[in-house]
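Reading through the structure tokens given below for one structure.
A single protein chain has been omitted from the complex, and every remaining protein chain is retained in its original position.
The block that comes next holds chain A.
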Amino acid sequence: MSTLETQGLGKVYGDFVALAPTDLKVEKGEFLTLLGPSGSGKTTLLSLIAGLAEADSGRILMNDRDVTHAAPYQRDIGMMFQNYALFPHMTIAENIAFPLKMRGTPAAEIKRLVQEALDMVRLPHIADRFPKELSGGQQQRVALARCTIYRPSVILMDEPLGALDKKLRDQMQFEILRIHKEIGGTIVYVTHDQEEAMTMSDRICLMNGGRIAQLGSPADLYFRPQSLFVADFLGEANLLEGRLVSGADGEGVVRLGDASEIRVTLPRPLDHGAAVKVMLRPQNIRLEDTPGEGLNARLRSWSVTGASTKFFLDAPALGSEPLIATRATAMSHDAPEPGRDYRLSFDPRDAVAIPADEAA
């Protein structure tokens, strides 16, 4: 039984499709992230689940109950807003107690639970303060305590960390995961930050133009993208153009522009002769010092970007775009001269063929 399920759920504004009919199942205890560029319909989907917007088509089931037309307060949800939405005229304790009061919890019980919640988010001493008197990170924790204290079966978070700086964001990611474990709730999380999505999620639902582009584990999406959009959106990717020469059982051979052939992985069966792009992650390309059989490339330039060093290479097989390969930065490496030739090698499991004609 899934905790949350949408069936053909859609939303239009005028004649603009903000969310195409969408099927999605979220399992109990799961951390699912809606990831996608701005305007891809993440907030729309979340608002429909929360009941803050009315669906134009489809159904929403929560614990197998149809809640498509239920008001937000009739659904068993908690929601964390991007700007926290703490009530400015209430103390922190009153803010956190609010959902319990709405549910008629006895006062003594509320007191105990509020203290527990404050302890859980590691802010035990701020009960009587007002939201204005807290820092952004503290407000964040209070918002987290408020939407989890009544143990809703689904917790929705819309870019909750968007307003925090990098360091605080890392810290809060960890906090949210810890609390997710502690209360064992189901979380649907929205972000446009792919790194955040990769770090936190059990599964990622990558969205584009109001529809699901791909749904799967972070590794699935990263290593087995099914479309160019997915390959491009998650991390850096080299895309080599070519045609499928042969393929079976998830493996195949692709002929590139310069007639060289490489072995690739096929996440799904493709017709022979199909135009494909082969995705190669920069860190999976090894630069062999001695040119020879297979793919060769000439160094255009290189730069140290921190932990890794980026090599920009020209390869006949690639056209004008430079191919990017990375290496861990180390003092022991020589500074190579531009113009130097390398042979490229990689594991066929890291080269993924994606149909080229698929709309991004």
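Operating definition for what follows: a residue touches a chain if its C-beta (ideal position, glycine included) is under 8 Å from a C-beta of that chain, and two chains touch if they have at least 3 such contacts; residues count from 1.
Rule of thumb we're sticking to: contacts and distances are computed from a predicted model.
A.B. asks: Name the chain not shown, per its UniProt record: "Electron transfer flavoprotein subunit beta", "Cytochrome c oxidase assembly protein CtaG", "Proline dehydrogenase" or "Binding-protein-dependent transport systems inner membrane component"?
C.D. replies: When "Electron transfer flavoprotein subunit beta", "Cytochrome c oxidase assembly protein CtaG", "Proline dehydrogenase" or "Binding-protein-dependent transport systems inner membrane component" are compared with UniProt, the left-out chain turns out to be "Binding-protein-dependent transport systems inner membrane component".
A.B. asks: Given that one chain is not shown, which residue among A:V26, A:L45, A:V114 or A:C147 touches it?
C.D. replies: A:C147
A.B. asks: Given that one chain is not shown, which residue among A:P99, A:G137, A:P160 or A:P225 touches it?
C.D. replies: A:P99
A.B. asks: Using the touch definition from the top, which of A:P37, A:P72 or A:G184 touches the missing chain?
C.D. replies: A:P72
A.B. asks: Please give every residue of chain A in contact with the chain that is not shown.
C.D. replies: Where chain A meets the chain not shown: residues 50-54, 69, 71-73, 77-79, 81, 83, 85, 87-89, 91, 98-99, 102-103, 128-133, 146-147, 150, 156.
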